[in-house]
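What you see is the complex with one protein chain gone and the rest in place.
Per-chain numbering from 1; labels A, B and C assigned in written order.
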Amino acid sequence: MIAIQHEDVDIGRLIEEAKQPGTGAVVVFDGVVRDDDVREMELEAYEEVALRELEKIAEEAKKLHTLLHVDIVHRIGRLSVGENILIIVVSAGHRPQAYAGSRYIIEEIKKGVPIWKKELRKDGDRWVPGEHPHGSGKPRS
Amino acid sequence: MIAIQHEDVDIGRLIEEAKQPGTGAVVVFDGVVRDDDVREMELEAYEEVALRELEKIAEEAKKLHTLLHVDIVHRIGRLSVGENILIIVVSAGHRPQAYAGSRYIIEEIKKGVPIWKKELRKDGDRWVPGEHPHGSGKPRS
Amino acid sequence: MTVKIRFFARFRELLGTDILVEKKSGTMLATLVKDIALEKKEGYDAIFDANGNFREFVIVMRNGKRLEPAETATVMVADGDEIAVFPPVAGG
Partner (left out) sequence: MTVKIRFFARFRELLGTDILVEKKSGTMLATLVKDIALEKKEGYDAIFDANGNFREFVIVMRNGKRLEPAETATVMVADGDEIAVFPPVAGG
């Protein structure tokens, strides 16, 4: 599944469904709201474009890293410390592809998918700046 | 948890428990019985030594990659295609450490933990040779 | 003709979003966004520099396709267009 949604997802179930014929390795990345003086996080997406970008990234990752299955679930809305923000599940025949494919997906998401995070902090709210330097952080469309 | 056991484990629960204070990323590696003409896999361990090695690897990984939590569950006994063989769950503040720590653990396990796999194949049974070249594949103790 | 403008993140907080604008055809995209942004100085300053150009980090999309900064001054909006204006992304 490729989704942008408010609801959390059952990672155990996604792992089972990722086990396509030929699977020898499943890698899961789970990005979590970190408690750097943050109470909650508010996430916002340009949903139609973000979903399209996630679908593209999943297809690219499959081709580039010979993945058998890809799930990407990016949550939006209000999330508390410890809650899942982004879940990526990939399967492959062997572990090098699974790790590389998983990493590829998260890095591409950070670079170019129109989603934003606002930290609701003890000392005031703050929009999280993109990780990517000036001139990047732009959807590739 | 660090364990060598017959039973499967609830990965979703391990992920939740891995979310120590400061966690921003959880990475899961799940090694699965692959259907290369294999019906089942039979796994065997030198249990006391293997468990001690897994505990050492977990401690090393924590130090080297600033991990907040590590689970390693290696299953033994008879496993069917698609079943989990090895589950590694790590958490860290940030994703580079989580990916690197997870990868470190699987590579160290492949190198030096006394566990063996026999494939029960359509064309006969076969002990899986270690991945590591001649002279490696030896516990470090 | 009617054009929809969507601001996101900080820009949304400053200027609102899903703003429907009635314009004469022939309006340039940058002009359209500027007119809306001018309604609130802080919003305008967040998006445009002192010369009235989009700030370098600002991303502009028309119907889901990104435009180069130079294009925004020369592209005319059309009836039914959706224009999105947002700061660098920070998902994941």
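One rule holds in what follows: contacts are C-beta pairs under 8 Å (C-beta built on N, C-alpha and C of every residue); 3 or more make two chains touch, one makes a residue touch a chain.
On a predicted model such as this, the values are computed, not experimentally measured, just so you know.
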Chains still shown that are in contact with the chain withheld from the display: B
Contact partner of the left-out chain, one of B:I11, B:A61 or B:I109: B:I109
Sites on subunit B contacted by the missing partner chain, in the whole complex: 31, 43-46, 48-50, 52, 74, 85-86, 106, 109-118, 127-132, 134-141
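Everything that follows uses one rule, which is that only the chains that are shown with their structure count from here on.
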Shortest path length from subunit B to subunit C (each step joins two touching chains): 2
Separation of subunit B from subunit C, taking each centre as the mean of its C-alpha atoms, in whole Å: 51
Subunit A and subunit B, separation of their C-alpha mean positions in angstrom: 24
Whole-Å separation of chain centres (CA-atom averages), subunit A against subunit C: 27
Two or more partner chains touched - positions in subunit B: none
Contacts with 2+ other chains: residues of subunit C: none
